[in-house]
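Just one protein chain is left out here, and the rest sit where they should.
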Amino acid sequence: MKFTLPIILVVATAALMVLALFGAGQAHGTVGIAAGSAVYTPKASTPEQALKNLLVDVQRRNWDRAMTAVSKTSDTNKQMFIQDWTGTNGSLRSFSSLEGFESRPLHITNDEAQMRVRLHWTTPVGPLEDVRDFRLVREGDVWKTVLPKVQLPSVPSQVIPVTYLRWDLVSGGAADEWGSKNVDAPHVRIISMNAVDSAEGAVVMGEVVNEDTVPAFVNVNATLVDGAGSAIDDETSFDKIDHVLLPKQVSPYRIDFPNINLKNVKNVRMDVKATLVPASADPVIGVMNQKIESDVQGKSVLHGDLLNQSGQTVNISHVVVSFYDNNAKVVWVADGYEDHALLPQSSAPFAVEIPKSVASKVQNFHVVVNQYSLGRS
Amino acid sequence: MNPVPGSAIAHLRRALRVVSVSAFISCLALSSYAADSVVQVQLDTKNATPRAVESLTERGILRDYRFAWTSIAQAVELNTADPLEGPFAGEAKRLLRETVVSQQRSGLSRQYVNQSHRLEAVFYAPEGDVIELHDTAEYEIRISDGGKIIHDEHVVMHFVVLMTPGADRWVIRQLQAVPKS
Amino acid sequence: MRRPLLICAVLCLAACSIAGVAQDLRVPASVTAGEEATIPTTGSGKATFYLVGPGVSRKNDVSLGEEIHLQGQDLRNAGDYLALVCSDTCHTGTFYVIAAKPSSLTFLVHPSRVPVGQGDAISGVAFPFDQFKNLVLAPATVTFQLAVGDKPLFSRPVRAQNGVAWFRTASGKSAGLVQVIASLDDVTAKRAVQQVASEPCNLRITGQRIPIGVLVQTEPVHDCAGNVVPDGTIVTFSATEANGKSTVDAPIKQGIARAQMEASGTTVVSAASGVVMGNELRIGGKP
Partner (left out) sequence: MSTTTQSYSRPIPILAIVLVALAVHGPLLLMQLPAGSFDANFHMFFASHYAHHWFNPWNEKWFGGFSQTTYPPLTHQWIALLSTVAGLKMGYMLVQLIAVLLLPVGVFRFARIWVDDRAASYAALGSVFLGALAFLVYQAGQLATVSSAALYLNALPYFYEWMTEARARSLIKGVAISLAAAAAHHVTLIFGVVLFAGPVLWVAYLDARDERVSGSVGGVLSRAAVFAVLVGAGVGLVLLPYWLAIIQHPIHQIPIPHDSRANFLLNSTTAINYFVIPYGALILALPFILIRGASSRRLRPLLMGFWVTMIFGLGGTTPVPKWLLGRAYEILTFERFTFWATLLAMPIVGILAIQLLDRFRSKAAVALSLAAVGTVGAALWWLTANPYRSTGMAATNVDPVVAFLNRDGHDAYRYITLGFGSELAKVSTYTSAGSVDGDYNSARLLPEMTHYGSAQLTNAKFYGSAGMASLRAMLQHANRYGLKYIFVHDTYYEPLLTFVGWRKIETFGTGEITAWSKDDVPPAHKIESDAVPAPWQGLLWGILPIGVSFLAIFLELLLPEQRRVPTAAGIPVRAEPSEQHYVA
């Protein structure tokens, strides 16, 4: 017993550890560990394993080891590789982490494979998905990933005069005498509203205009009311709006009511709140080459390019689009975040998906661009 | 007029006083179960000019004025300024805080019992950012010094009140007692 | 339970009156805020004096037979005051402090910005207060004036009722800063209202082809009364061509909004500011 029991305990412990490592007891959901198996296999004998190794290392930011999984024929270097995955210029990608991925082969031969990977990013503005295709080649008995050349944006040195306007707000202290503050909130008006049912629930959407001569910080709230006059739910436009509206600027808004059917709704109470805020008319971001096209999966997508016409970097841009039918009624509002920074005088593509149910009705659209610049919020 | 020490009348008066105060307190204690602690408020808006008072505003003012007087009663009875946060602003708040601080210093406290307020809106600003109300209030005021009631009186008071809309309620900005006109 | 309480109260009050609990003090009929007052007492010996009023809860020893001096400091706040003198019994008296003469006006003016040419668009409300922030209820005449620079536009005396005076008027025809003044005797309060251009009127654009696309700009943007629309107002330019549409939200600068847009083929450009649409412009493709 003196040695039998210890041996039994040691063996049992080791067996349990092995079981946990490869078996049913796999720990899931722990921060920093990839979904699925996080076990690294040094020798990638299949394209799937090679790609998984690469992406696990990207997740862990283990760049040196990741580079060993990259084929020497790749038209990239470590610096470009890191910048490609971690983003540059304070872009959304630079705030993001690769949380998980799913890959599927598109085409595999003995020496070459084409894989499509759906990458799940966690970002400050919510989860984002990205689809990338990878080419892998067999080098000896090991598969490696061939990475294409990464086009990092660069801007030539130049001087761009900024002459746009800025509104500053001087506010008195809390102890100001009653009535001495004589600045009203900006006058903002909802110019259209439409309520529809969607797969996720009821949606209230439309457009709002700043009718004033000063910038307004706008939030649109809606309350659904039932037949008895009681409030069913109240929600806000949240990030489906451009909150800072310059004079006469129009923004789409969308308010989602998950799991609510409009047939239970008798009335919708709209409430737009506007506050006077300091703001700048710079940067101006043009939305170029807007076009609705069908992608390979048959989905309707609005494509275009965002062109930063100013002299400062826009770190994160957010596109909000209102889609109109042939009666100029807003039939849908969609949005999307651009994960690359917009350098001065440079452009970046964007794409916003249109739901199948409304795609056929869409005749026209209006795009507004909301932006975040580091240190200027 | 001071009673003459040692006189039979003085003794009688003292005895009667003790008995009457004790009886009154006992009656109060007995009836405390039924004492209506809710502040009664009625509002008449038909004479408000130049803007008509909206029904939602009327409901809000009724609710917030009642709450304000409940808060005043709590603050001056318990000598704490905490209840004054919220229902009051500006001069009214400063004045009530001063009252509480002053009471804390002197050891006095006040009780407003069985409050009933008849409000009349006399002015409602064109932009709806201020309303003037006239309040005919009836209540019993008790003043205590270190827990001993030194004054107890049923009064009818007249107040001029200015209320302004706050973030989510109407707040009292001016509360001024005036002689009956 | 209310009835027994009432009976008890009546009985007790009757008993109290026999016992002389609340005999009256001789207090002043009314006092102006901030002024001093005296309360005479009778008898002899020591007593406790209480003064209970808005913002005041005073307690101190007094000698009976001497006058009680009330400092102006204690009588700053308008309202009802209760004076009590207690020795063996308590003597009470109530009096009012009324507001002193006006020393300031609380003046609420709306709106702070108003489009030109709108009826009943500007309103103001004035409340007179004395130096202790008591609302002055005594009748008085408040004069409201509107002026642009030194040029008066409007003047109206208004009798204050219940401590409030108000006015309402239309906005003027020209954009610019309007002074709104309320005065009562030598007390004056000034506010400013910015009259701004109304909606853009007859929004017109011109454009030309440049190497990287098209350059479009508005003519100076005015409202229908000829006032220049303020800088910073957004004009949305849309350029539609066969390849798609481009839009730019451009702010007006020195009366004109301008934008560059990528377009190579024949392009139709339009402009809008808020809900006001401008003309359409057709620009030919690159030669």
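Letters are used for the chains, namely A, B and C, taken in the order the chains are written, and counting of residues starts over at 1 for each.
Simple rule for what comes next: contacts are C-beta pairs under 8 Å (C-beta built on N, C-alpha and C of every residue); 3 or more make two chains touch, one makes a residue touch a chain.
Not measured: the values here are computed from a predicted model.
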item: Which displayed chains the unshown chain touches; value: A, B
item: Residue of A:219, A:346 or A:364 in touch with the missing chain, whole complex considered; value: A:219
item: Residue of A:103, A:236 or A:312 in touch with the missing chain, whole complex considered; value: A:236
item: Contact residue for the chain not shown (choose from A:109, A:122, A:294 or A:326); value: A:122
item: Residues from subunit B at the interface with the omitted partner, ascending; value: 85-86, 167-168
item: Residues from subunit A at the interface with the omitted partner, ascending; value: 1-6, 9-10, 13, 16-17, 19-21, 23-27, 29-33, 38-39, 92, 95, 97, 99, 120, 122-127, 174, 217, 219, 221, 234-239, 241, 243, 273, 275, 277, 315-316, 318, 370, 372, 374, 377
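Please note the rule applied: only the chains that are shown with their structure count from here on.
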item: Two chains sharing the most contacts, counting C-beta pairs only; value: B-C
item: Core chain by centroid distance, with centroids computed from Cα atoms only; value: C
item: Most remote chain, CA-based centroid, reference being subunit C; value: A
item: Subunit B and subunit C, separation of their C-alpha mean positions in angstrom; value: 27
item: Subunit A and subunit B: spacing of chain centres that average the CA atoms, whole Å; value: 57
item: Numbers and ranges of subunit A residues touching at least 2 other chains; value: 178
item: Multi-partner residues of subunit B (at least 2 other chains); value: none
item: Subunit C-touching residues of subunit A, taken from the complex the two chains share; value: 163-165, 167, 177-179, 182-184, 191, 209-215, 246-250, 281, 284, 286-291, 304-305, 307, 309, 365-368
item: Contacting residues of subunit B [partner subunit C, same complex]; value: 1-3, 10, 13-14, 16-17, 19-21, 23-24, 26-28, 30-31, 33-35, 50, 91, 94-96, 98-99, 102-103, 105-108, 110, 122-123, 125-127, 129-130, 132, 134, 143, 145, 150-151, 153-154, 157, 160, 162, 174, 176-179
item: Touching residues (chain side subunit C, partner subunit B) in the complex; value: 1-2, 4-5, 8-9, 11-12, 15-16, 18-23, 30, 42-45, 48, 50, 52, 54-59, 64, 77-80, 82, 84, 86-92, 96, 98-99, 108, 110-111, 123, 125, 127, 133-135, 137, 161-164, 166, 168
